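All protein chains but one are shown at their positions in the complex.
So that you can tell them apart, the chains are marked A, B and C in the order they are listed, and the count of residues begins at 1 in each.
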Amino acid sequence: MKPLNIGMIGYGFMGKAHTNAYKQANNFFDCEYKPVLKALCARNRDKAEGFAKNWGYESIETDWRALLKRDDIDAVDICTPNNLHKEIAIEAAKAGKMILCEKPLAMNTAEGEEMCEAVEAAGVPNMVWYNYRRVPAVSLAKQLIDEGRLGKIFHYRANFLQDWTINADVPVGGAATWRLDAEAAGSGVTGDLLAHCIDTALWLNGGIKDVTAMTETFVKERTHADTGEKIPVTIDDACSFLCHFNNGSLGLFESTRYARGHKALYTLEINGEKASLRWDLHDLHRLEYFDHADDSIVRGWRSIHVSDGDQPYMGNWWVPGLQIGYEHSFIHQVADFLKSLESDAPFSPNFRDALETQKVCDAVLASAKQRVWKDV
Amino acid sequence: MKPLNIGMIGYGFMGKAHTNAYKQANNFFDCEYKPVLKALCARNRDKAEGFAKNWGYESIETDWRALLKRDDIDAVDICTPNNLHKEIAIEAAKAGKMILCEKPLAMNTAEGEEMCEAVEAAGVPNMVWYNYRRVPAVSLAKQLIDEGRLGKIFHYRANFLQDWTINADVPVGGAATWRLDAEAAGSGVTGDLLAHCIDTALWLNGGIKDVTAMTETFVKERTHADTGEKIPVTIDDACSFLCHFNNGSLGLFESTRYARGHKALYTLEINGEKASLRWDLHDLHRLEYFDHADDSIVRGWRSIHVSDGDQPYMGNWWVPGLQIGYEHSFIHQVADFLKSLESDAPFSPNFRDALETQKVCDAVLASAKQRVWKDV
Amino acid sequence: MKPLNIGMIGYGFMGKAHTNAYKQANNFFDCEYKPVLKALCARNRDKAEGFAKNWGYESIETDWRALLKRDDIDAVDICTPNNLHKEIAIEAAKAGKMILCEKPLAMNTAEGEEMCEAVEAAGVPNMVWYNYRRVPAVSLAKQLIDEGRLGKIFHYRANFLQDWTINADVPVGGAATWRLDAEAAGSGVTGDLLAHCIDTALWLNGGIKDVTAMTETFVKERTHADTGEKIPVTIDDACSFLCHFNNGSLGLFESTRYARGHKALYTLEINGEKASLRWDLHDLHRLEYFDHADDSIVRGWRSIHVSDGDQPYMGNWWVPGLQIGYEHSFIHQVADFLKSLESDAPFSPNFRDALETQKVCDAVLASAKQRVWKDV
Partner (left out) sequence: MKPLNIGMIGYGFMGKAHTNAYKQANNFFDCEYKPVLKALCARNRDKAEGFAKNWGYESIETDWRALLKRDDIDAVDICTPNNLHKEIAIEAAKAGKMILCEKPLAMNTAEGEEMCEAVEAAGVPNMVWYNYRRVPAVSLAKQLIDEGRLGKIFHYRANFLQDWTINADVPVGGAATWRLDAEAAGSGVTGDLLAHCIDTALWLNGGIKDVTAMTETFVKERTHADTGEKIPVTIDDACSFLCHFNNGSLGLFESTRYARGHKALYTLEINGEKASLRWDLHDLHRLEYFDHADDSIVRGWRSIHVSDGDQPYMGNWWVPGLQIGYEHSFIHQVADFLKSLESDAPFSPNFRDALETQKVCDAVLASAKQRVWKDV
């Protein structure tokens, strides 16, 4: 067992999700490397200490530059708001640290390019936390597509629907709601939600050629969480786009935080010549599958309960019929990352993969702004 | 086209459902015989006239004996309360009329035996309106079982759940609620609801050997609809039983009118060695099917939208994806009855088939009363 | 009871659906007027006679102009391919006939304008068969929206997915597949499928301001059904668009005949501030409803089985729990049309309403062709 010393930057929702994954991965997956919770870094010392104590981090730092200087840190996990990703990642690369960066990769494509160059120049292993690829049902979808079960693809559609910002009293900015602040987040639902849909789409269905998009900000002003001031809302509350994939199929994407009744409803569907697939995050342990090769009188959408040992990742968990949850996607990502270190193979998605998603996001935002089709 | 002159006795819910079926069958199914709405018979002349006018019956009668004497009546449809089935059916048989009798066949097995003997002695075509056999999804289930797709059967379970008598103010007796009056109905949910479940079970899974049952009457007194008097409720509000089928499989049945949230939820499920099936009346156009022979990674319950031309009856309706409804089961039964006349083949279920269901009902009621297992 | 003499032009799928509705409406709905199947008109005399005999039309015509000249015809039902709608409708209006026209109204907006002018000049009652408004679950959606239960609307999304043209051997043109021939149909899925989605959307959510669209023809050449020649396919196989509604909400629409596994899957969803709704045609008797006013611990999407007597149209059918099917939407439309005659009120949707849908279709097709946003 080789220790892999983790330096975690941030202690929010994602800090918790990643840390939990580091703690559990080796109990369920057989890996040579084992993450060690070496240091937790956050500006607020009290919060850093509280989080470190709860999760068992051995030490804390309040300055990420100090963290990067430490010899006992092998890998840095960047869980800060998006506007800090670039600087930290580039410095970490220079310091020779492996980097596990929360998505989206960057504020925009230009930043992402710099980050890719930095990690490639440094030759450090790097990955981005597009965790939904490793929900077993989604991994199974990938496997079925790769096996050619769908045939030629005609349609891909995905959306990510939430409803938590309908209330105009939700503030913007600060620690809890920086995702509503364009300064910190870069964009609204495009980078936060659509980026997930795009990453999975590129993985399952290949590159996107061009897009026509529409964005909207329904609530125009909100109170700043820290200052209490009414300020204009600068992010996109909703974003949808049509696109052509390189393989000739048509795409349709939508995300919003104003879809009453949907909490985190990421759905995707792929229609191929021979079969179709669909999945949604609210029942993430199921994959819907329609196989046109079935006898015509008994043809129908199958609801596959992805919990059998021969389905991706599930042999490492419980027994058939017993479902896993959201957090397991992170555990799988950690386990796969650890295995990639053993074999020295590049991890996917890495910075370069995530840059492709960034490019689509940028094209989408530009198309929406200019009301024209944009090539990616 | 040969006319088949119908004499309908009764004008309630089932009178409407059957009449609608007579009117539509030949538009959608190619049959030599065509029902003609010759006479409507009911004691109340005004109601008889109103119903006859709305549906196009050519004449009315207020005495069923008078109806039976008419030479221009080929077939009698018995839609009266259950306590009149026997007398009318026997007289109709003597008069040489074909008989289409609403279910359950009779008040009990003894009555049913007499009725069977009468129609067999007279040699008249006869059928009982266990219409659910001819819901396309249920017919498809029968086809799949007959093709051996399920293999050896282990389990059969069915229930019929309603909630309309929870309110203690619902009256009993009279024209609208005779089903709550044991004098008129023979039993409560056993004859009204369970009989449907049993008929389908015998058809799909063969005979039942023995039963252990439980009944309950939750509301002990109700007001009589006609007299306004408080009287004891003599029917069973709920009935459930366990049983052994002759083929070695185990059965579990339940019906009630106290299952809040279920209006007419007839469900059935069959588990075989190789495959399983399930169906419910609230989404009657779908059949759920699990085939263990599917590749293990994509195995799952299929939701079959039974609307394709190669599925039972559906080639005569619309196009794939467009569902039919409840009333169509009656239209199919009429069409099949008309075809049985062409070929002189016995119709199924006829009186003799329905008698088997009656025997199970009687065993169930006796078991519940005596708290012992009963052979059927 | 006042007779309403119908002259039906066409005998295809829609001829059957409409005729069935004329036959049934008065059995279930109390209307002063009653349709009489007076004449069936079709160029092919044999087919006309066969259809007329099966359904009980009193006479046939082989020339629609002859039909229009008959004094015993009150109303003309146009079930021809789309390219004949305009001429017949204008002549029928001139002849003073009421007109019930299959959708889409016309080949394009210009034709539709002429048709509107003609019926308005003639003052004849007119309607277009956008039947899905009268699926009880959709009518209930309209009622809930009108009652203000959804509050401000943020999102509207709809699609209509089929898969019957994936096979490149499906021919084009002729009697059965004229919908694949732009000469006869005007457009592909846009006029055939999306038009339904648009009509419902305009009814439920008001006017559409502008659109950006994308169309595709996946199979570029097909064999002509009559000539056997390989010809270029000129219709759109798939069409999707984004739009702004006048009320500030965002729309997203898609239709295709290449979505493997979907037969006639028309779905719609509306997200409002206070509540959301969704519906699909494969389970047309259900409406999904999410009410944010529910206690937070028991909030969830409700699956409403639209079969109760207090829900639109359902008091005229069976009892709670027993579903109706596709064809009933036409029966409801006939019943409502008959009632509109009693009260001399305009029917909705009439030609003028359907013209609005035509305008959106035209804008969509133009946007897709020119790759720009188009105002409606």
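The criterion applied here is as follows: contacts are C-beta pairs under 8 Å (C-beta built on N, C-alpha and C of every residue); 3 or more make two chains touch, one makes a residue touch a chain.
This is a predicted model, so every value here is computed, not measured.
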Among B:84, B:231 or B:252, the residue in touch with the chain that has been omitted | B:252
Residue of B:290, B:317, B:337 or B:351 touching the missing chain in the full complex | B:290
Which residue of C:105, C:127 or C:140 touches the chain not shown here = C:140
Among the options B:35, B:125, B:188 or B:272, which residue touches the chain absent from this view?
-> B:272
Given A:52, A:281, A:298 or A:338, the correct residue touching the omitted chain is A:281
Please pick, from B:23, B:38, B:133 or B:157, the residue that touches the omitted chain in the full complex.
-> B:157
Residue numbers in chain A that touch the chain omitted from display = 13, 17, 20, 23-24, 26-27, 54-55, 162, 164, 262-265, 281-286, 305, 307-308, 318-328
Against the chain that's been left off, what residues of chain C make contact? List them.
-> 140, 143-144, 149, 286-287, 289, 291, 294, 296-305, 308, 310-311
When the complex is taken as a whole, what residues of chain B touch the one chain not shown?
-> 154-155, 157, 161, 163, 166, 212-214, 216, 218, 238, 240-242, 244, 248, 250, 252, 254, 256, 258-262, 271-276, 290, 292, 301, 371-373
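As a convention for this text, only the chains that are shown with their structure count from here on.
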CA centroids of chain B and chain C: separation to the nearest Å works out as 36
Using CA atom averages as chain centres, what separation in Å is found between chain A and chain C?
-> 42
Residue list for chain A, restricted to those that touch at least two other chains | 301
